[in-house]
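Notes to accompany the following structure.
Of the protein chains in this complex, all but one are displayed in their positions.
On to chain A.
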Amino acid sequence: MNRQTWLTPANLTSSGRPSLLPDEIERRLLSSVDIDLESSSTPVLKSGLLSLTSHRLIWIDNKASSAFSIHLSSVVKVFPLKKNLFHSPRVTVQVSGGQRSSDVVAVIVIRGKNNDVDEFYGKLVKVWRERFWEITEERESARIDNGGGEGTSRPWAPPVVGVTGILRKEQETWENTDKSLQDSFQDLNALMSKAKEMVSLAERMRQTLLSGSNPQNTGNDEEMGSKQEMQDWLLSVGIASPVTRESAGALYHQQLSRELADFVRVPLESSGGMKNLIDIYCQYNRARGTELISPDDLLRACALWEKFDVPVMLRKFESGVMVIQSKTHSDDEVFSRISDLAVKTYALKKGISPSDAAITLEIAPALAKEQLLAAESKGILCRDISPEGFRFYINLFKDIDVQDMYRIQEHSQLHLWDSATSSMWQ
């Protein structure tokens, strides 16, 4: 059995997310999935994540080190969903082997308990029937033919112009307010009482989560699975899911965390290795367009980075400002650049302001100020607060010997300063 013919190795990004083709969109994500062949009983791919995209089915192993995909165009048939009391639910598909070999029947075994199998199956059939990859192929060839982009297609709404338009808008507003709000509030009340039930149930679940795992059951897959489930449920109802030391929060946040690590690489490079968290929030959401993430989502995803092996980290300064910085960015390197700047002649005379540092270090002024403050707490700089604002000077106190205060050693920074500033009085 040569799995190379029907499974294509798929590329992963440096953070363990699948590299998507142009226009490919991820539709669903399942956890704990095996892929078998109907003809044999041993699984080909065991216990990984399965991502259904508009173009492919991608299986990623749990350590995010390798991935395989089946392009949906090679799926000849999707068999009806089989659910069994004794087995995990299975989705069976027939994959064409192309001209070289015969067709192969692959079985996708969905083991994870928190996966909504019916929904996935429905989505798989829908996506497979949609054949989205053909549309993108057409678009590609059309683009090449037309020799240039035609711009994205947007739904065209009839322009609302003139007096008729205004009147129509007014009427709409009236209708909306006039509509029996009674009904709406009644429905709202009913919904909220149900939500209240959910919350009390969820609170009890949360207590179990926070009390930690049962020592007798540690290492038991089932126990871990149910904890993961509970995290996901709490998240869908709208209750903050606790990230404990063992669990990594909801599956959604784990994937988001990896996605963000990828996204953030390019902006970081252009801003000197460090970027404000709020700037990333705006940039990422703008890039997303729809289905934006909440600030909570962003924070959780960034907090998860320390559990994964990604090249970025979240850092909190004393003032409360939070930044994302690449791990290769070292503070020591920045400090040495700052001290080099601080011993230049004009800096010895007038000191450096945050904007000077921002220009030299090529980072945002707000972050430059943070770095200068950090350098100060390390003892490299001294601050000077004057009507002109904050300025920083190189710390000369280190060079002053308490026993012999007026002695200036040769080749010390104190000497440099002395020669730079004494020239001012000439």
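The rule is simple: a contact is a pair of C-beta atoms (placed from the backbone, for glycine too) under 8 Å apart; a residue touches a chain by one contact, two chains touch by 3 or more; residues count from 1.
The rule is simple: contacts and distances are computed from a predicted model.
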| item | value |
| --- | --- |
| Options "Zinc finger SWIM domain-containing protein 7 isoform X2", "serine C-palmitoyltransferase", "Vacuolar protein sorting-associated protein" or "Large ribosomal subunit protein uL15m": UniProt name of the undisplayed chain | "Vacuolar protein sorting-associated protein" |
| Contact residue for the chain not shown (choose from A:S65, A:T290 or A:S377) | A:T290 |
| Residue of A:K316, A:K350 or A:R383 touching the missing chain in the full complex | A:K316 |
| Touch with the omitted chain, as defined above, among A:K196, A:K327 or A:K349 | A:K196 |
| Hidden partner chain, residues of chain A it touches | 169, 173, 176-177, 179, 181, 183-185, 187-192, 194-199, 201-202, 204-205, 208, 216, 226, 229-230, 233, 235-240, 250, 252, 276-278, 281-282, 285-286, 290-299, 316, 319-322, 387, 389 |
